[in-house]
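Quick one: this structure, given as structure tokens, is what I'll be asking you about.
A single protein chain has been removed from this complex, and every other one stays in its place.
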Amino acid sequence: MIGDLDFEVIGRSLPYLLRGLQYTVQLTVVAALGGTFFGTLLAMARLSSFRPVSLTAAGYVNLMRSVPLLLVIFWFYFLAPVIVQSVMGWERPPQIGAERSAYITFIMFEAAYFCEIMRAGIQSISKGQVGAAFALGLNYWQAMKLVILPQAFRNMLPVLLTQTIVLFQDVSLVSLLNVTDFVGASVKIAQRDSRVVEMYAFVAVVYFILCYSLSTLVKQLQRRIAIIH
Amino acid sequence: MIEINNISKWYGSFQVLSDCTTSVKKGEVVVVCGPSGSGKSTLIKCVNALEPFQKGDIIVDGISVTDPKTNLSKLRARIGMVFQNFELFPHMRITDNLTLAQIKVLGRSREEAAARGLKMLERVGLKEQAHKFPGQLSGGQQQRVAIARALAMDPIAMLFDEPTSALDPEMINEVLDVMVELAKEGMTMMCVTHEMGFARKVAHRVIFMDQGRIVEDDTKDEFFGKPRSERAQQFLSKILHH
Partner (left out) sequence: MHLGIFLEQVPDGNMAWWQMLASGLGWTLATAFFAWIMAFVLGSIVGVVRTTDNHWAVRIGDAYVELFRNIPLIVQFFIWYFVVPGLVLAVKRWVVTLDPTQHQFVTAVICLGFFTSARIAEQVRSGIQSLSRGQRNAGYALGLTQTQTYRFVLLPMAYRIIIPPLTSEIMNLIKNTAVAYSIGLVELFFRTREMAEMTFRYFDAFTAATVIYVVIALTANRVMALIERRLAVPGYITGGK
């Protein structure tokens, strides 16, 4: 059995695979940054004392969290042109394509997950800090930006990074929309060259090495933060 | 009954017990005291092998604790232990807390175990609480239940690991009363405690520990008369002044 294996296929297709990996990394980074930004806004909305705002935000987050990511990916693939059309006020929906709609998908999807993390982070800051900021005459936005969020962000950094590693893995689902991310690239090579076993084993090993190293780094960071506190 | 021979214990390179030797005879009540971190809790946990140690040996009723052939579960079942934080099992009613080990370890029937448990519960004055859960009792009541749980196993000796230090002051006496009664009935007891009133009343011997060593091992009268070491004198004066 093993004799039939041909791992040269990996070497031959390495540039193509690397381009896929590059897309995966790009999408991860953009979605993590965008997700953190919108997630933080959502968290502030969820904690708002104005009920319509907090309920809307909670509804959005709960909806995103109860639906499979795969369904969300297809939803946005289908809805993205319509959304862009209405936002831009264009007459026709633009051709967006799966590769670009995935950016919107993951930012919107991750926002819901990052929201919950940031909410916990904001709630972990003592009420005294908020009081102190207001006592100094800061308004809500200043207090958030200068006092609360920096602390919340620092406390939650390990969790945010762990979620980003999960995101890095989740991005692979875009391959089901025929996008050439790392998994998508390997699927295409695997089918073209009929080297399914070799390709998927290789992909699994690469993911494992990357994710395991990253999570080890996050653990070290966590330990260092724990010492500082 | 309990012989502790030259035991030493290290956590990594930190020595928590150095060369401790003492013994508890049948029917004897021995109080172990000393400042926090002196190793007294560790020492008492070594007696029923809850804490492993690297050097020395402990022999309980003729059986070596370190011998790999010793059935530790059987040995532990014969020694009752009471913990600082009670350690009742929160998900079980008081009756089930009392009968669990009787059934599973001693192989008693459910009825027999329940009867025995109830008798012990009556002894500590809590018969009417039998169907409650531990979380519904006060700390003092929980600790009395814990004593009853240990007694229900018909132990040959009892170990107490700071049984009153987690209690509110007004609950300490109800627990001490039970312990005093037990001592007067002739139970073999080894107690880690700071309650010097209890030691005065019922102890035969007092052991004072400091920095992992047994510094004093005296009869009660000797100890309260005038301990030989300066450390023990300092400790006593601190403890007795409040």
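Labels A and B are assigned to the chains in the order they are written; within every chain, residues are numbered from 1.
The rule we apply is simple: a residue touches a chain if its C-beta (ideal position, glycine included) is under 8 Å from a C-beta of that chain, and two chains touch if they have at least 3 such contacts.
All values derive from a computational prediction rather than experimental measurement.
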item: Of A:Y16, A:Y60 or A:Y200, the residue in touch with the unshown chain; value: A:Y200
item: Of A:L138, A:V159 or A:L176, the residue in touch with the unshown chain; value: A:L176
item: From A:L63, A:L136 or A:L221, residue that would touch the chain that is not displayed; value: A:L63
item: Sole residue of B:T21, B:Q136 or B:S229 that reaches the chain not shown, by the stated touch rule; value: B:Q136
item: Among B:K40, B:R76 or B:R144, residue touching the chain not depicted; value: B:R76
item: Those residues of chain B which, in the complete complex, touch the missing chain; value: 45, 48, 50, 72-81, 83-85, 87-91, 100-101, 104-106, 132-137, 149-150, 153, 159
item: Touch residues of chain A, complete complex, unshown partner; value: 1-2, 63, 65-71, 74-75, 78, 169-170, 172-173, 175-176, 183, 196-197, 200-201, 203-204, 207-208, 211-212, 215
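Basically, only the chains that are shown with their structure count from here on.
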item: Computed distance of Cα centres, chain B from chain A, in Å; value: 54
